[in-house]
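Reading through the C-alpha cells given below for one structure.
Note that one protein chain of the assembly has been removed; the remaining protein chains are unaltered in position.
Letters A and B mark the chains in the order given here, with residues in each chain numbered from 1 onward.
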Amino acid sequence: MSQIATTAGSLPQAGHGAGIEPRGPRPKPFFTPKKIIIYSVLVLFSFYFLFPLYVMVVTSFKTMPEIRFGNIFAFPGQINFDAWIKAWTSACTGLTCEGLSPGFWNSVKITIPSTIVSIFIAAVNGYALVNWRFKGSEVFFAILIFGSFIPYQVFLYPLVMITRQLGIFGTLQAVILVHTVFGMPILTLLFRNYFASLPQELFKAARVDGAGFWRIFFEIMLPMSLPIFVVALILQVTGIWNDFLFGVVFAGTQNYPMTVQLNNIVNSAQGTPEYNVNMAATVLTGLVPLIIYFVSGKLFVRGVAAGAVKG
Amino acid sequence: MKKFAVVAAMATALLGSTASYAAELEVTHWWTSAGEAAAVAEFARVFEEETGNTWKDSALSGSGTGANPVIISRIIGGNPMGATQMNTGRDAEELIQAGLIRDLTPIADELGVKDFYVDQSLLEPCTYDGKIYCFPVNIHSWDWLWLSTKAYEKIGQPVPKDWNEYVASWPALQAAGILPFGLATGWPFSGIPGVLMAGIGGSDLLIAVNRDKDAEAVRSPEFRKVAEALDHLRSVISPDTLVPTFGDVGNQLLEGTAAGNIHGDWLQGDLQVAGGVPGVDYECLPALGLGTQLSGGGDSFYFPVLPEGTDQAVIDAQTELAKIVISPEAQLAFNLKKGSMPIRTDIDLSGANACMKKALDLLGNGLLPSGDFALSSDTQQQLQDLNTEFLDDDGITVDDYIERYASIIEQAD
Partner (left out) sequence: MADTAVHAGEGAGTVVRPGFLKKTFLHNLPAKIAAVPMMATVIIVFVGCTLWTIYYSFTNSKLLPTGKFVGFDQYERLFATSRWNISVTNLISYGIMSLVFTLVLGFLLAVLMDQKIRFESAFRTIMLYPFALSFIVTGLVWQWIMNPTLGLQGTMRNLGFEWFTFDWIANSRMVLFALLIAGLWQGVGFCMVLMLAGLRGVDEEIWKAARVDGIPTWRTYISVVLPMMRGVLVTALVLIGSGIVRLYDLVVALTNGGPGISSEVPAKYVYNYMFSGGNIGQGLAAATMMLLTVVIIMIPWVYLEFGGKGRRS
C-alpha cells in the first residue's frame, strides 16, 4: 500500500506520468511465440473495437441504394457527403428541419458551464475530505458514493419539483445544477484519491506557515493537480455531452442538447429510414467527445492512473 | 346587457391584442412520422395565416415513452408550453385536477362545441366538474385491417372481404413466401387485441371490458375467441420479420411483401405519402369487415395555464389556437392529411378518400370507447406489457393470457 502511494505521489513532480510509460529499455524487435500470441490477441480485440467505427463512417458516406444492397463491410462507391450535410443542416423532427446544428450549440452552452461548476465543487470536496477532515465528512462521502449507484429515475421527479421551487426548471441553470449534483460522486472520489496520493508534507508545511483553507487550495494543491483536472474535464465533457435524460427533462425545449436531437432524428423516421443520415448524425454527435479524447489521450490515461491507484 | 358587455369587452380585448403585435406560441406534439408531420403543418399554416402569430413547433419523438414524460414534467415543473397535443383520454386527468390546465369552457360556450362535435362522448375525457379542459381534434380508430392488393395478385386470390377470409388466406400467402401479417416492433402490437375485441367479440364485449372494467367479460367465451384469434395471429409473426416502424409496414404492404396489417388509421397518412391509392394499391376493412361500429379515441389539444406575468398576447394566442384547431377549415386540412376522421361533419368531406368515407359511414352508428380512450395510462401500460410478452413468448397460453388480462381489468380504476 505504501509502495503504491509513493509511486503515485511522486508522479506529478516527476512530470512523466503515473508510471504508465513502459519500464526498462525499448522492446527488442525479436518475435518470440509469446509475443506473437500477445500481438494476435491485441489485434483481434482491436478489430472488435474498431469495427463499429468503421461501419459508422462507411455507412454515412454511402447512398441508400448502396446500403440496401446489404454489405456493411463494403467501401462506398464514391465518397458522398450528402448524408452528412443533411444530418447537420436539414434532417427533420416534426416540422423543424434544421438538422443537428442547433443542438450542437445547445450542447456547448450546457457543457461548458456544467463542467466548470461541477469540477470546481468536486475539487474542493476532495480537498476538504483529505486535508480538512471534519466529523462526519467520511459519512457524507460514503453516502455520496452510495448515491452514485441509485438509478437516476429515482431522483427525476423530486428534482423536477426542487428546480421548480427554485424557479429554474427548464433553464440552463437547472441542467447545470443537475449535472453538478450527479457528477459529484465520481469526481469527488477522483479528487479525494488524487489529493490523498500527494505528499502530505507540503500541506503540513503550508499549515505551519499559517496558510488557510483557500490559500493552500489555490496556491499549493491546484498547481499540482493538472493530471486529475484533465481526467475530470474529460469525464465531465464526455459525460455531459453524452447525457440524454437530464437534457431532455431539465434544459427546456429551446436548449435541447445534441443527443436529444439525434434521438429525435433517428426515431422519427419519415418514410424509409435513412441509415446513412442516421449514421452521419451519430458520428457527428460522437465527434466532440472523440476529438477531446484523441487530443488529450495521453494526459487522460495518466490522470486516470493517478486518480485510480489509491482506493 | 351585462352579458353583451362582457362579450364586447372580450372582443375588443381580442381585437386589440391581435392588432397590437403577434405572439409566438410553442406547441408540443409527437406527430413525427411523414403523414403526421404533413398534417400538423396544416394546423400551423392556418394558425399563422389567420392570426399572424407564430407557431413554434416542438416535436418530440416517441409518443408515450418519449414525449409524454417531457410534456407532463414541463407542465408540472412550471415551464409549460403554449399548447400541447395528447391522447384524448385520461392522461391529463390529474393535471386538470391540479389546476394546471386552462379552462376552455368560455371558448366552448362561445363556439357551441356541443352542437357540432360528431359524437358527444368525445368530450367526456375533457370534461371535469362540468367544465371543458381540452378540445379533441380528430377521431382515431385502430379498427382497420389493411390489405395489400399486390400480395393477393401474387397468389392469384381476390383481396379478402373480412377477417375470416383473410385468416383463410394465410397458408397460401406463406407458401408464396409472403408475410401474412407485417408488424413493427414495440407498441403497434398492443393495439391489435382491442381491434379483435371489437370485430370478433362485438360491441358489447368491448364496452363491458373497456368502459365497465368487467373482468367477468374477459373470462367469457366471446373474449376467448378474441384470445384465440390473437394466438393464431402470433403464430404467423416471427421476431426476425419485425420492422422498425409502422411506416415500414406501410411500405411492405405497397410492395406486396406483407399481405396484411392491423393498425390505426394514421397508417393511411404514411401510405398516401408513399404514393399508395386506396382501392388500387391497398384495401381497408373497418372493424375487420365484421362489425358495424368503430372503437376510437384520438388526439386532443390542451392549453396549460401559463405562469404569472405571461404576456397577454400569448394567452390570446392560446385562445385563438383553441378556436382554430376545431374550425372547419383546419379540421378539413388536418384530417385529410392525417388520415383520421374530423370531429365535425358539417364540413365538405368530398375530398376524403375511400377509406375515410367508409369510416364516416360507421361513425353514424356511434363510437365505441377504445382502450386509450377509456382506460388509464397505467392500465394501458400493463396491457401493453402483457401483449408484448404474449407475442414473444409462446409459453404463455391462451388461458394464461385471459387470466392475466382479467386481473389487470379487475385492478383497473
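Methods note: contacts are C-beta pairs under 8 Å (C-beta built on N, C-alpha and C of every residue); 3 or more make two chains touch, one makes a residue touch a chain.
Fair warning: this is a prediction, and the values are worked out from it, not measured in the lab.
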Fill in the blank from the handout: Across the complex, visible chains touched by the hidden chain are A, B
Handout entry: From B:L95, B:V209 or B:I324, residue that would touch the chain that is not displayed
Key = B:L95
Problem - Residue touching the undisplayed chain, where the options are A:N71, A:T89 or A:Q254 - result: A:N71
Problem - Hidden partner interface residues of subunit B, rising order - result: 64-65, 68-69, 72-73, 76, 91, 93-95, 98, 185-186, 239-240, 242, 376-378, 380-382, 385, 388-389, 391-393, 411
Completion exercise
On subunit A, the omitted chain is touched by residues 1, 3-4, 7-8, 18-20, 22-24, 27, 34-35, 38-39, 41-42, 45-46, 48-53, 55-56, 59, 67-73, 121, 124-125, 127-129, 131-135, 137-140, 142-159, 162, 180-181, 184, 186, 188-189, 193, 210-215, 234, 238, 241-245, 259, 262-263, 266, 275, 278-279, 282, 285-286, 289-290, 292-294, 297-298, 300-301, 304-311
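Throughout what follows, only the chains that are shown with their structure count from here on.
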Fill in the blank from the handout: Whole-angstrom distance, CA centroid of subunit A to CA centroid of subunit B, is 41
Problem - Of all residues in subunit A, those that touch subunit B in their complex - result: 92-96, 156-157, 160-161, 163-164, 167, 169-171, 248-249, 252-253, 263-264, 267-273
Fill in the blank from the handout: Interface with subunit A, subunit B side, in the complex: residues 26, 28-29, 31-34, 37, 40-41, 44, 57-62, 66, 69-70, 73-74, 76-79, 81, 244-245, 247-248, 251, 270, 273-274
